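Apart from one protein chain that is not included, each protein chain of the complex appears where it belongs.
Up next is subunit A:
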Amino acid sequence: MTDVKLTDVAKVYGGKVEVLKNIDLDIKTGELVVFVGPSGCGKSTLLRMIAGLEKISDGTLEIDGQVVNDIPPSQRGIAMVFQSYALYPHMTVRDNMAFALQIAKMPKAEIDAAVNAAAEKLQLTEYLDRLPKALSGGQRQRVAIGRAVVRSPKVYLFDEPLSNLDAALRVATRIEIAQLKEQMPDTTMIYVTHDQVEAMTLATRIVVLANKGIAQVGSPLDLYERPNSEFVAQFIGSPAMNLVAGEIVGTGAVTTLKVHDGGGTITSAVPSLPEDMGAQVNVGFRPEDAIQSDGENYAYEGEIEIQESLGEVTLIYFKRAAPEHEPVIAKLPGIHPEQRGKSMRLTADPEKVHIFRNGVSLLYR
């Protein structure tokens, strides 16, 4: 059992600048939890607080049922992989991986066994006697992971481990991390990234951080299909979810909405209460859920401003009704003839239409 439990955790710099507050999070053994959020939201700070590199200003952090707020990093049973690899440049790969064990005064035979096993697992055996500077970026990152693996920690912490790699290596290393996780089902991993694909593919659960707190926690598809706020809805998924202003005109198990721009009507599978009638809301639908329509049941109608044909999909950007609006985007499968300047109606499956009132989803009230 290596749960990581945060209770009412806060981070305040210099007694004034509040970075994080009221963080409550219960991470179960064997989970891979990914922290995402816009830059500056404190996701790395939160990870560093779990690591013990930053002091916890308020609240408690428990690892394995023990409060570790004041326990030094090395005794928390954690290992961390840094964005910049943080390899010791003057040590060979072998010494880099063995350093923690040498500090712990482990017998030499055991150190060798642990290092060799980790090197084998990460295909580093032939590089063991090289210095970090003689390795490629991907190999360096594998050494950094190996350095964590040899300590057989209870909790792995990853701080944007792939962002210094090029695109191809990023995919390969991402898959390696996923495989590593599968080989060690009992370890807990916490992973910080700003890359959505990493978050969606690796995570058991994603924690979206915003406004000094947690915006939503859930499985990747949960966040994608049932975001609790406009912020999460637009943060997860690319291009971001379209939001158009509208009004509830029919309530019940399904909700009927009238959209202000374009004036269409669309139904959503989100239920609503009788008193919601006439409420001003934002109607959300993802670009990839948009369907071209000629019927009266549509969410948006507008003039096409830009069309990008990528082969597998065609991205259509509509002219915005007002300069402050974000443009509505449709991601239609396949290849479509150029229709710039023409008008198009978009609709979506009621299951895929979200309703937000004052920024919050009607599903979560």
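The rule is simple: a contact is a pair of C-beta atoms (placed from the backbone, for glycine too) under 8 Å apart; a residue touches a chain by one contact, two chains touch by 3 or more; residues count from 1.
Basically, contacts and distances are computed from a predicted model.
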Listed names "Phosphoribosylformylglycinamidine synthase subunit PurS", "Lactose transport system permease protein LacF", "Carbohydrate ABC transporter membrane protein 2, CUT1 family" or "Sigma-70 family RNA polymerase sigma factor", with the criterion being the UniProt name of the chain not displayed: "Lactose transport system permease protein LacF"
Contacting the left-out chain in the complete assembly, out of A:Leu6, A:Ile63, A:Ile78 or A:Val115: A:Ile78
Chain not shown: contacting residue from A:Leu32, A:Leu46, A:Ile63 or A:Ala100: A:Ala100
Footprint left on subunit A by the chain that the document does not show: 51-53, 72-75, 78-80, 82-91, 99-100, 103-104, 147, 151
